[in-house]
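Notes for the one structure printed next.
For this view, one protein chain was removed and the others were kept in their places.
Letters A and B mark the chains as written, and numbering starts fresh at 1 in each.
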Amino acid sequence: MKNFTSVYDIDNLQEIIAKTLKIKENPLENPTKGNGKTIGLVFLNSSLRTRLSSQIAAQNLGLNVLTLNAAQEAWNLEFADGTVMNGDTVEHIKDAIEVLNQYCDIIAVRCFAGMKSKEDDVNESILSQFLKHAKVPVISLESATRHPLQSLADCITITENWKENRKPKVVLTWAPHIKPIAQAVGNSFTEWMQQMDVDFVIANPEGYDLDKNFTKDTKVLHNQDEALKDADFIYVKNWSSFEEYAVMPKVDENWMLTNEKLELTNNAKVMHCLPVRRNLELSDEVMDGENSIIYQQAKNRIFSAQAVFSEILDEINSKN
Amino acid sequence: MKNFTSVYDIDNLQEIIAKTLKIKENPLENPTKGNGKTIGLVFLNSSLRTRLSSQIAAQNLGLNVLTLNAAQEAWNLEFADGTVMNGDTVEHIKDAIEVLNQYCDIIAVRCFAGMKSKEDDVNESILSQFLKHAKVPVISLESATRHPLQSLADCITITENWKENRKPKVVLTWAPHIKPIAQAVGNSFTEWMQQMDVDFVIANPEGYDLDKNFTKDTKVLHNQDEALKDADFIYVKNWSSFEEYAVMPKVDENWMLTNEKLELTNNAKVMHCLPVRRNLELSDEVMDGENSIIYQQAKNRIFSAQAVFSEILDEINSKN
Partner (left out) sequence: MKNFTSVYDIDNLQEIIAKTLKIKENPLENPTKGNGKTIGLVFLNSSLRTRLSSQIAAQNLGLNVLTLNAAQEAWNLEFADGTVMNGDTVEHIKDAIEVLNQYCDIIAVRCFAGMKSKEDDVNESILSQFLKHAKVPVISLESATRHPLQSLADCITITENWKENRKPKVVLTWAPHIKPIAQAVGNSFTEWMQQMDVDFVIANPEGYDLDKNFTKDTKVLHNQDEALKDADFIYVKNWSSFEEYAVMPKVDENWMLTNEKLELTNNAKVMHCLPVRRNLELSDEVMDGENSIIYQQAKNRIFSAQAVFSEILDEINSKN
């Protein structure tokens, strides 16, 4: 694995899932694998789970960790090429990346969608600079359009919770929010489910269809009740409109996941990447109920990170 | 020791003081005791001493440390149960705690009094959520009403500085300030002194009496000079009114500790938990004088933290 920014960096999904579950059984099996190597965790945005789980994963492998809250601790970054930097920005992102090249063996970066320019976000205006200028492996800690470490953890969590001898039905359902939120988690979960042996459906209101480049031939329903029917797993997540970018078209029905809606399902397990807005995206009763596997999902973030760091270390070591 | 949020989590105060002094003699005696375990240090408020001393204590025990500046690095937290989260808050504290449960073997948290609602503060509205939802031991790094790691360090410091064959007289004296400050340090020091073999007196202006639930039958004087007479230790600290919550009733006398006032005492040692406002709470001459044991007190924060982390690790290990 050269970089890790999407499911397409994985050769064999079943194999990495198996490896990750093995790591979960014994996270301290390779405590010196990363010794003498340094991973830089660069946060351009807030983070709780990703921040902590990545640190734990790195520690489990004996990697040195450098955490940089870029905005607060370093310099205001310029992202546009060719600019005369006579404004508020103090350091060009490409220079920051070139310096990280000198200091780190692996660069991991969180760079959310700006939600202002559809073109910038679709083109991954920030992550693409890391991929262009980094001379060491790059790991996405969530970028404008994807959240692959989350998606790998999601696959692990579904695998752990499915013992039946048939494909589970997995529904990604849109949920209400008060602010325009990126499509990254929805896109990413979709891509990974397309490669899993599941029956996958997306439910969202009219006007909220995800980018066709991600959904491809996945079935998209605009009726939540219909989608939830017989579901084995429900993934709850808000996103804003892709077509009319970052806009929030009015939704008449109540899409918040409640126990009443859960009754439509096959006693479905409920998932969410967190943070979640309680009683807006889903009700307290669902969040705190026994169908929720949301905290287990959060825990699996450690192991998805550790599996990816481990694969990347294998690649680095194979070159030495 | 299951949790550590007050003196009531200590079985035997003399024993833990002895253990702490032993740790101080050789802080690196158990450098692998915490190996493979992770402590999360969660700061909802500013911290210098607690932040650094806790990290050193953890390192001395071989514990992995995750530090989270919750407000700046993670998400804006919701504290109210049952709320429809359609405002500024992004993650409910109980979900953050449940995630910390997945990532940490010990959770340590700093959550100051909000100084807005007496009821919230008295009921430890934040710490209580940690105690309710945490599935791992919880350590207070100062909460709304107590600062127990400070108080343990204070007990150590007094013990180190008292060699006579009689009870020392210890005075907790109120000091001026310009803002309404919590009663946590005062309450906490009071509770611990009540269990120490000392003659303990509190001095504060009228209107500044601490919560009776903490002071109990401790003598409270409203005349500073009278209280300071023959004191062996003086603990200087501001707090705002408890009765008329967070208000600062006018004080006519000057309660700032000066060398002149020190002359009333038995050449008393002077203590303060820091940060201190010089020439407001106490004078430069006292702070920089030879009676001050304030920096020694700060140093002892390392060992009080290490003693508590060590006790908690014993408890964790006894269950495995």
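One rule holds for everything that comes next: a contact is a pair of C-beta atoms (placed from the backbone, for glycine too) under 8 Å apart; a residue touches a chain by one contact, two chains touch by 3 or more.
What you are looking at is a predicted structure, and each value in this text was computed from that prediction instead of being measured.
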For the chain left out of this view, which of B:I23, B:A203, B:L262 or B:M287 touches it?
B:M287
Full-complex touch with the removed chain, picking from A:A74, A:V122 or A:V251, is A:A74
Options A:V7, A:A96, A:V109 or A:L210, residue touching the unrepresented chain
A:A96
Where the missing chain touches chain B, by residue:
28, 43, 46-49, 51-53, 55-56, 59, 69, 72, 178, 274-280, 284, 287, 294-296, 298-299, 302
For chain A, residues in touch with the removed chain:
36, 38, 40, 64, 66, 68, 72-75, 78, 81-87, 90-92, 95-96, 98-103
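Methods note: only the chains that are shown with their structure count from here on.
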Given a C-alpha superposition of chain A onto chain B, how large is the rotation in degrees, taken in steps of 5?
120
Chain A and chain B: spacing of chain centres that average the CA atoms, whole Å:
39
